[in-house]
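One structure, as structure tokens, below. Some questions next.
One chain of protein is taken out of this complex; the other chains stay put.
Chain naming follows the written order as A, B, C, D, E and F, and within any one chain the residues start at number 1.
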Amino acid sequence: MANTNFRPLHDRVVVRRVESEEKTAGGIIIPDTAKEKPQEGEIVAVGSGARDEAGKLVPLDVKAGDRVLFGKWSGTEVKLNGEDLLIMKESDIMGVIG
Amino acid sequence: MANTNFRPLHDRVVVRRVESEEKTAGGIIIPDTAKEKPQEGEIVAVGSGARDEAGKLVPLDVKAGDRVLFGKWSGTEVKLNGEDLLIMKESDIMGVIG
Amino acid sequence: MANTNFRPLHDRVVVRRVESEEKTAGGIIIPDTAKEKPQEGEIVAVGSGARDEAGKLVPLDVKAGDRVLFGKWSGTEVKLNGEDLLIMKESDIMGVIG
Amino acid sequence: MANTNFRPLHDRVVVRRVESEEKTAGGIIIPDTAKEKPQEGEIVAVGSGARDEAGKLVPLDVKAGDRVLFGKWSGTEVKLNGEDLLIMKESDIMGVIG
Amino acid sequence: MANTNFRPLHDRVVVRRVESEEKTAGGIIIPDTAKEKPQEGEIVAVGSGARDEAGKLVPLDVKAGDRVLFGKWSGTEVKLNGEDLLIMKESDIMGVIG
Amino acid sequence: MANTNFRPLHDRVVVRRVESEEKTAGGIIIPDTAKEKPQEGEIVAVGSGARDEAGKLVPLDVKAGDRVLFGKWSGTEVKLNGEDLLIMKESDIMGVIG
Partner (left out) sequence: MANTNFRPLHDRVVVRRVESEEKTAGGIIIPDTAKEKPQEGEIVAVGSGARDEAGKLVPLDVKAGDRVLFGKWSGTEVKLNGEDLLIMKESDIMGVIG
């Protein structure tokens, strides 16, 4: 993201997929038999948040650099600065590995 | 969870499945003929809660260590630190055995 | 429920089914020809209530010991302390016989 | 309802069906050719009301004794004290004949 | 409505259908080729209004005597005092001819 | 609209269709190959607005005389004072040409 900034709108986040084959430092392995396997990734950029019913901005619960799990079929693939990334909603993120 | 922390987002919880074959101290037995049998498990980690319409965080009603019943098909299977666990929403939890 | 306590979450209740064959003191008989016959039962345990949009807890309208009518197909069957019980939402309860 | 009281929950009401063959004092006749003919009945008991979004109880707009019209297929049939009655939601009531 | 009063509940209205063949004073003619032709009618009675989310009653925007257009398939037919009328929701009313 | 006034209810508007063949002053041409082509029209009358959740009336964003684009299949056709017009909801209006 050195050349280009991409600002996701609202409650969207940009995620760099991390291959589950490379065993992570945290030792998390995704089972390969589950029907919809969660995937591991790293948050690259986050939107400014969704607005609640009173119109107030509620910031997202993840930040750039967070290691996250997300549903295998979540998000839309884009290529930013030559890199394959995913744009998804924060609600597609199951949790943060820390 | 000694090596890795996993923080579920929002109203999600991480559950360790307890085999219903091992009769629990509380004497709870799940009938094996029901169409969708509830399962017994133990809460491993909980999210910080969902936000109400005013944007205020409402903490979850379960905490790590709680023995719970949940629907058989609830949640997504993950392997954290080599252990098979489930990530689900608190609304999939029917109640706490105490 | 002497050995085990079960705390239903939110707006769920635990119900002990009362066979409609045993004619109740109140003289209520469920017709056996209706398509989805309501069933009679007794409330065993109730959740702490659902939260309204402002995040405030709204207690349930039924309490343990209440005789209730509920839809035939409502709830999930569980065995607690060897007894067959039902977990359902308060909204599945049609009313209280008193 | 001399022997038994039945308290409908929330926005439910108990209705005693009035045969549309018996021409009512008000002279209301239900046409017998309409696809879903409204039915005439009398309110026997009403719930304490539904809660609005702020959790405040909003009482129902009908009361015991009201003559009402309701959709033919509305409600669930029950037998209370040997009498065939209907439990339905207030929203199934079209209006009050007075 | 001399003999009988009918009070529609909430946001319902009672409408007397006006045959579109009789050309109205306002000169409104409903095209006879449209798929779902709006119909002309006269408001006979109105409910007290729907409640907003704060539980406050919002009165209806039409009153008895209003000439209105409504969707051809809107409402439920009833016979009140021997007269064929329609009960529908205010949201089925497209507007007022004045 | 000299002879008859028509007051659309709530968030409805009355629109006079403008043939896209007649090239408008603004030079707007609707492409004839798109699947659902937007149409050009002129607002003839507007409702008083929809109520927000607090029951407060929110006036519409268009006014009589506005040139607008709307979806080809939006609205219901009526003949008012011998003129073919459309009744639709403001949400069917894409924008104002000015």
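Keep in mind that, in the parts below, a residue touches a chain if its C-beta (ideal position, glycine included) is under 8 Å from a C-beta of that chain, and two chains touch if they have at least 3 such contacts.
For clarity, every value in this text was computed on a predicted model and none was experimentally measured.
Peer 1: With respect to the chain omitted from the figure, which of F:E19, F:E53 or F:E83 is a touching residue?
Peer 2: Answering carefully, the residue with contact to the hidden chain is F:E53.
Peer 1: What is the set of chain F residues that contact the non-displayed chain in the whole complex?
Peer 2: Residues 26-31, 34, 36, 38, 52-54, 56, 58, 61-62, 69, 71, 90-91, 93-98 of chain F touch the chain that is not shown.
Peer 1: Can you name the residues of chain A that touch the chain not displayed here?
Peer 2: Per the touch rule, chain A residues meeting the hidden chain are 3-10, 12, 14, 47-48, 51, 53-55, 76-82, 84, 87.
Here is the rule we go by: only the chains that are shown with their structure count from here on.
Peer 1: If each step moves to a chain the current one touches, what is the fewest number of steps from chain A to chain E?
Peer 2: 4
Peer 1: So which chains count as neighbours of both chain C and chain D?
Peer 2: none
Peer 1: Indicate whether more than half of the residue numbers at the chain D-chain E interface occur in both copies; give same if so and different if not.
Peer 2: different
Peer 1: Which whole number of Å gives the spacing of the CA centres of chain B and chain E?
Peer 2: 52
Peer 1: For chain B and chain D, what's the span in angstrom between their mean Cα positions?
Peer 2: Taking the mean C-alpha position of each chain, the two centres sit 42 Å apart.
Peer 1: Which residue numbers or ranges of chain C touch two or more of the other chains?
Peer 2: Within chain C, the residues that touch at least two other chains are 53-54.
Peer 1: Pick one for the touching-chains graph, please: line, ring, star, complete, other.
Peer 2: line
Peer 1: Using the contact rule from the top, write out all pairs of chains that touch.
Peer 2: Inter-chain contacts occur between A-B, B-C, C-D, D-E, E-F.
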